[in-house]
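All protein chains but one are shown at their positions in the complex.
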């Protein structure tokens, strides 16, 4: 689905143009065309391939989707893939943006994701000085928007981790904790798959041999790289914390187990003593003097109660009860 | 076993030729020969060595099999080894393809694997413009076919992991879970051994000093590299998830153990109380007034039942029962 | 909030100047301006941006805060971010210093941190020869002060780890140990996030292509780098030790559990024997000769006591009691 | 002990020569001397040092033994150390070969190892064309023989791992499994110490700046490197598998423990019920109507048996028995 197709000159919007006019517009000096597609059909992509002379392999990737984040150079054309991650009903959903950038065009293709990039376009159009840097700057603006979308997810993960931290030292929550930790780990893994390769790709756009089309925006790509590095550091921290939390949770369960064993042992002991005494006075020997005492029964109950109390007190002191 | 032996000129099939004609055909300009063997004998390989002037060490490797994936340069000859992995009866079987590539020939040798590469040849012949890039492009086409064969395995592993994820939080399945996790881990290890060195080798064919014969297909090898990188990232994710799942499974078993201990402790306590009371009224003291009451027995049973019920209620409330 | 705004010439303090005079002062030869801000508003930063011609992206970072430590070059301007870590009420609090360094100015911005850098300024003013090296030396002095602030934290962590080491082999402290270990791990993670990227950044200021403004202080930055490397090695050591301690703690809990099981088993056995004997002599068979013996009861108690004592002695010898 | 001392010209054996003739023989063009020693005394090494002008540090290393595998360059002399590993009585024994290689000599010193290299010499002498490449080729031949000696060990380790895989899911074998896993781990560690540094060293002999004496055999060293890489990948796989197997074994033990607890709980419950009923009918209340029934005893036994059976059936269904 075509969202926009606009020509810009010296950083200012010239006009929305029909797709067929692209090829001609590209001939004008100091002009570039910015096209936005959403979940395009193979046909729509084929049309774009023709208008912009895109590289076959890049188009193939865009058709197949499920690419990992990357920035690839084909002669004077750049092909970038980024993952759009959003949370829907507690699960992370991954969409993709494919961006084709040339000296005088930029084509962004959004797949399987609700949030659009109209805000990015509006912001770019408000700053003609920036937009005048050309398609490279637009690539930066898109990348910046994608990366900004990761921050709330990271913050949510950090909040969840902190909430869990309180819980792992609470008794009885082990089963649900381990479940949550596992789910958090999975989310972190998914985000890392979006962040790490993109960081690597952004690195290539600001240091070493930077592609021509991005050269003027090099500082901006370093800024994106820096955001990704920060996100990545946070993810590493969360990952590490989850690993420790799983170990801690297991330790807490084992400690719980030990405490229950102690309590079990203590009560078993108390009742075993009571039962043993009762058993002894239940024996049928003919001559058991205390059985004939007037207050023998009370005496017996008293002995049993005393022994049980004594044990109870001992176990209490030892911290078993 | 010889599968094919065909000469191509300017990307078009010239003719199937007999093995003895290879040496002569190689003299013709803009022509290359593409030979396919399957589980060849040492003799067949020796013939090929003669016709194509292959390097002794490469031929030795092809004879020994059990090579790890690699791409080696011998002067102007390339020798590539790739692993073909397929699932037969729930187990992963590893076959090998050895490919010898020169300026005007390509020899592919398939070992211990059912799937053939006729589809690759047909596709190449349909695109003469591509095939005109020479043997390097054929190497790419073979490599691409091999790598494409990994995707369904990865998807199957991911499905298995997801199925297990449901199960590790289910009680009573720990024993079979751990078995499955172990088997999955082994499969991942095997696939990594196929993917990781091949990725490294593909890297050398698209960046830095690219061998002459592959130079024209450099973008294509980057595409293969990219696919391998994606597979590798998936494998890393699966590996990581399996590691966590093993830990989680152990935690679940320990939690189960704790819950069983609690239940055991609870019932032991209830019966111990009943037994202790019964023991007390079973004592033989002469003066035990309640024994002579008319409804003494009922009273006794009532006390026992009340105590047991009270305990049961307490344990229930504490979540032990 | 403006803390200081001072001009220096040939390493000596010239005068405190008003903010509006900065731009003029920067025109004088061999002179640089050192401004210190604390928790500045966006407005204050905008003023500074104007006076010093700071790069927009750097100012944006300074406005957003929550940056990871880094040193970035914008043409002939350096932008450094460092984390200030201090312990308040047992928790580590992270503040930030942002430093903008140019050929003839240095602007340091302190956020969310109590400790000021007046000591650094005083020390610098006492050593005009050093200060004459220019803003690069001031950057070093600030960095050195920040890094020196990490040492007491590291020492405290090491003391806590050593205190825990004594405790993990003590019985009954497992629950609080695991809690402390977890908290220590979190503190280490937080400090690593402050130290590791700063170390990387400091590395770029002393080896390879060093930014012009720092060239004269290169040996000093290596010194800072070295301190960070030492801190980092300590953190790695603590981290590793915490990991081992968590494993050891779990082992100790499991060993405790085993010992409790043994004791439980031993006492259960002793009472089970007593109860079994009492039960036997409580049976109602008509002909049980020992029941009619004159000292039958004593004999019975003796048998029970002997059996229990024998078991007690056996268990004692086996180390179960 | 001197094993051989032979001169070769143009790849063909010239003659066995006495040690004293070495220095003179080295003067002849296109000639090299190949000496083999076994567990030499310091004296023997001193003689060789003189004849070949070997570097003092290399000789010191050869005297001390216990070197890690390496290839060192001393001007135009190469000094290589390789580990010979063999299994004697179920334990891995490590011997060492030290090889000194110069432009026209090769001296191999074998320490603490039974297998000799006569086969290598014979094979070399059968291929004069190869041997004509000089001492570098002999170094390759020796290295190849050493590395070939690792393969059977790897295969044995893999067989042992596979045998263990069957056993870790078997009940009751945990104790011996863990012992075997530990021993396997130790063997893997030992082999890695032999393989990893040698791989690194072999890497330096085929890529980058290759020492003069090995230049002609560079492809051969790549072949050795490749074998080592394959061995190393296998070792990594085994290592990884052992790590997982240890975790799995612990999980299996814990699962076993849980199952035993369940069974224990079940039987304890069944007997506790029987004992409680028996205790109740053993009470001495005057009015317990069922005691006077004619078939009261049978009724009592019936109740006990029914209760016990019911519990048994319930536990059975729940999978506890």
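Brief remarks on what is shown
The letters A, B, C and D name the chains in turn, as written, and every chain counts its residues from 1.
Just so it is clear, a residue touches a chain if its C-beta (ideal position, glycine included) is under 8 Å from a C-beta of that chain, and two chains touch if they have at least 3 such contacts.
Quick caveat, the model's predicted, so the values are computed rather than measured.
In the full complex, the chain left out of view touches C, D. Per the touch definition above, the residue from D:2, D:268 or D:321 contacting the chain not shown is D:268. By the touch criterion stated above, the residues of chain C touching the omitted chain are 165, 168-169, 219-220, 222-223, 226, 229-230, 233, 237, 240-241, 244-245, 247-248, 250-252, 254-255, 257-258, 261-262, 264-265, 268-269, 272-273, 275-276, 279-280, 282-288, 319.
Those residues of chain D that touch the chain absent from the view are 55, 57, 61, 66-68, 70, 72, 74, 172, 174-175, 178-179, 181-182, 185-186, 189, 193, 197, 246-247, 249-250, 253-254, 256-257, 260-261, 263-264, 267-268, 271-272, 274-275, 278-279, 281-284, 288, 290-297, 300-301, 304.
As a working rule, only the chains that are shown with their structure count from here on.
Shared contact partners of chain C and chain D are absent; no chain touches both.
Using the contact threshold fixed earlier, the set of chains in contact with both chain A and chain B is empty. Because chain A and chain C carry the same sequence, their contact can be compared by residue number, and under half of the numbers here are used by both. Centre-to-centre spacing of chain B and chain C amounts to 40 Å, using the average Cα coordinate of each chain.
Inter-chain centre distance (chain B to chain D, centres taken as mean C-alpha positions): 25 Å. Touching of two or more other chains is recorded for residues 282 of chain D.
If each chain is drawn as a node and touching chains are joined, the picture is a simple open line.
Pairs of chains in mutual contact: A-B, A-C, B-D.
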